[in-house]
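My structure is below; once you've seen it, I'll send some questions.
Missing here: one protein chain of the complex. Every other protein chain is in place.
Every chain is named by a letter (A, B and C) in the order it is written, and numbering of its residues begins at 1.
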Amino acid sequence: MSLKTILKVEDLTKYFVVNRSLFSAGEVVKAVDGVSFSLMQGETLSLVGESGCGKSTTGRLVLRLIDPTRGSVHYQGQDIARLPADKMRKLRSQMQIIFQDPWSSLNPRMTVKEIIGEGLRRQPGLSRAQRKKMVLDMMETVGLRPEHYDRHPHEFSGGQRQRLGVARALIMRPKLVVADEPLSALDVSVQAQVVNLLARLKRDLGLSYLFISHDLAIVEHISDRIAVMYLGKLMELASKRQLFAQPRHPYTQALFSAAPTTEVGREKKRIILTGDVPSPLNPPKGCRFHTRCPVAQEDCRQLEPEFKLLAPGHWVACHHPING
Amino acid sequence: MESLLSIENLEVSFHTSHGVAQAVCGVSYDIGRGEVLGVVGESGSGKSVTALSVLRLVPYPGRISAGRINYEGRDLLQIPEKQMRKVRGDRISMIFQEPMISLNPAFTIENQLTEALHNHRKMSQKEARERAIEMLALVDIPDPAKRIKDYPHHLSGGMRQRVMIAEALLLDPDVLLADEPTTALDVTVQAQVLDLMHRLNERIGTAIMLITHNLGVVAESARRVVVMYCGRVVEQGPVKEIFEQARHPYTQGLLKSIPKPGGRGKLYEMDGIVPSLFELPTGCPFNPRCPQRRPECGKSAPPWREVQPGHHALCWLYA
Amino acid sequence: MFWKKFLHNPIGMIGVIVIAMNIFMAAFAPVLATHNPLAINVAQQSEEPSAQHWFGTDEFGRDIYSRVIYGSRISLYISLFSVLVATFLGVAIGATSGYYGGWMDNIIMRIMDAVMSFPAILLAIGILAVLGPNLSNVVLALGLVYTPRFARIVRGSVLSLKEKEFVEASKAIGNGDAFIIFRHILPNCTAPLIVQATASLAYAILAESMLSFLGLGAPPPAPSWGNILSDARNFMMDNAMMTVFPGLAITMAVLGFNLVGDALRDVLDPRLK
Partner (left out) sequence: MLKFVLKRIIYLIPTLVLVAALVFLLIHMIPGDPAAVILGPDATAEDVASVRQALGLDRPLYEQFVVWLGNLAHGDFGVSIHSKRPVIDSIGERFPVTLCLTTLALVFALVVALPSGVLAAVYHNTNKDYLFMIGTILGVSVPGFWLGLMALLVFSVQLGWFPSTGFVAMWEEFWEGLRYMILPAITLSLFMAAVVARMVRSSMLEVLRLEYVTHARAKGLSEWKVITKHALKNAFAPTLTTIGIQYGMLLGGAVVTETVFSLPGLGKYLVVSIYMRDYPVVQGCILFIALVYVFINTIVDLLYGYFDPRVQYS
């Protein structure tokens, strides 16, 4: 793995205004609030967290499908958060996205050839025959058969549709792929097929993944490094090995302990958090996790912890990291 | 263990404009008093339809075409509707996957909880309210006397699932059918709810039929496991044996295809996809995907055999 | 897929036949009519139906059968063109408003709400009272009155479609707004649009007959169904049969579109079946 940074995200922030009307200024949802990380070439960085933590929004900000409120996204040294629209459009082919829902992510009125070939439309100097060959090649790469070429999305199963989504993204020859929960809508017996496909394509095409998921077993399998998010903020970021061997943030620890495993009978120390995830409309003051944290102290309620380096490559945002 | 509820040769079919879908095909299993039974399967395996059949609530156009459901010496499929209503919510209750949509948005929590009580017991509104508050406290809802006045949309997903559990257990039922009770919840909330269900199982002694597609949830919660595929029970046995020495190739494949802690590299891939219920393969429904397929698998239905004491599989390998 | 389903829907097929009959009637009116619909015949005033005058005659001795046949032309013309006007304006307004959002969307939708704050027929009456009754004004009035319904539907679909992941994917590929609107968004709005258009055709036929009954539609002596009924009302005591046939004609014309509309809804939006 080369150590070239392909993506560097700094202080990335997105506030949404909701319920705005003629008579009220609305309320602010702090979906993503000052997130910083970087992604190396050929690396898989996973973003994990529970619903509403802002991981999907982060993925869309990275691709600038939505504009950030604050912060920068440096893609190969260039800040795309502030790039003019026309220049951004030229860059788009290099960064692609794979979506969660294999139903709403494909236009039901288009055929396979149109869906996969849509991105080639903007590439100059391609003949019809060349384009067709590229589409067929890509179909083969993701495991679709040539006879699927003229079919509509509704003729496919969830797993095949997800392959279609992968083909649509990869025909652009991207360097960076954001995979937004690409497995969570699939049956267990089909998930493995897509996991293997993503892993093989990464190896063959030299991709870098930002892999967004809530399924810790799959994250552990696929990632190089893992970032844990909670209510719009990063709680912990470390290599997979470090994180699973020794989580330092109480939230990471609770999250990992809560995930059920298929090992029967192993007595495991489960940390049951109290309460639900607070609303990002009104996140707690101080450390955002303090309302549910089993080791929270007075300073946690007042002061927001900094996201700092605890050990080489191991970042944590906590006043009282575990066994430090 | 004493059998409390037993399902025998249940068949449920859905008659649609596309044809007839055999959603449940000869399913038999039972649940013991106070037991936690895990029922696992992917979408279309018939696990939810089986649970709905127990309460005779299979939605249109589904029909229970054969089978028996034995409970307290009666066949629930034969008793009059009026008596069936006395069973529902009182002796056997059910909770559903989506806590967001399984509570009626138009009524308060109090209304919905006390309604269940009034329906089965003669009691004053005050008594019913007190019982409801007591139950809400039991499922760890903070400040239950106040929360009871809320509408469902005031509560978070985890809270609503607790309300559902509270309601289901109001009348100390013998069996709780829990259909994917944690699937819509976040991992940390799922852990809370599962933990709660365990405590209640131990405390009240209600047997729980835990229906889920999540193998991890079953491994950590159930004592016995039923594995379903395409409307059939393909394997059944003690949880430890199922997860450590699965006998049916489907169960084996399913377990191999989920990532293991510390594992890396290629995951085991099962061939193909879950077939449509309208076009099930002949013989064993798993045979086109089965790595150990034999000639007889595509021809006739496999036998149900005991492979170890208390551990059965539906497969030609053990004929 | 769609056609197969639609052709297997008996209700829809009955509707299609009824509409086809109506169109046939309008197209071949000169052949089907037995008399000149405007020809006055003082000798045969207010006659009962007979072999010569199948539906009888009115107070001017005009042949009601021929007038009813010709009436289908006016009814079809007005309903078709007013719905076209409404669809065109509605799609343009709804798509821009929904896709771009913001203050412009706010203002446009407020105006649409205001237009919908009038009972439809009343606003049409108002517009015609001002502009004066003639065919193109009726088209304009009904078109304007029905525009907000289309705008709302298109805007609603656009709002939900633009959140769809396939739109994001197209954006991620680098496609521009115009391409996304025409390739991804509008094609997926067609189902609700078609259903609304069919329903509006039925409404428009009813509205046209009401307007001309009030004397605000095609000016007399044009043989519109509403005009025939308006004449009939004044001579009801003499010739009751005069009222029966134009009403049946309106009912059939409306019924055709309503049946097709129902069938389309079943096929395109199975949720409501």
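In this section, a residue touches a chain if its C-beta (ideal position, glycine included) is under 8 Å from a C-beta of that chain, and two chains touch if they have at least 3 such contacts.
None of these values were measured; they are calculated from a predicted model.
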Per the touch definition above, residue among B:103, B:148 or B:226 touching the missing chain: B:103
Selected from C:32, C:159 or C:210 as touching the chain missing from the view: C:210
Among B:93, B:236 or B:257, the residue in touch with the chain that has been omitted: B:93
Residue among C:47, C:165 or C:262 touching the omitted chain: C:262
Touching residues on chain B - with respect to the absent chain: 52, 55, 57, 59-60, 85-90, 93-94, 96-98, 101-107, 115-116, 119-120, 151, 153, 164, 167
Missing-partner contacts on chain C, residue numbers: 110-111, 113-115, 117-123, 125-127, 129-132, 202, 206, 209-210, 213-216, 229, 232-233, 236-237, 240, 243-244, 246-247, 250-251, 254-255, 258-259, 262, 271-273
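Note that only the chains that are shown with their structure count from here on.
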Pairwise touch network: line, ring, star, complete, or other: line
Distance from the mean Cα position of chain B to that of chain A, given in whole angstrom: 32
Rounded Å distance, chain B centre to chain C centre (Cα mean): 52
Gap in Å, rounded to a whole number, between the CA centres of chain C and chain A: 50
Contacting residues of chain B [partner chain A, same complex]: 42-43, 156-159, 186-192, 194-195, 213-217, 219-220, 239-240, 243-244, 253-255, 257-264, 266-270, 273-274
Chain C to chain A touching residues, read off their complex: 106, 164-166, 168-176, 183-184, 187-188
In the complex with chain B, residue positions of chain A that touch it: 50-51, 157, 159-160, 187-193, 195-196, 199, 214, 216-218, 220-222, 244, 254-255, 257-265, 270, 272-274, 276-277, 292
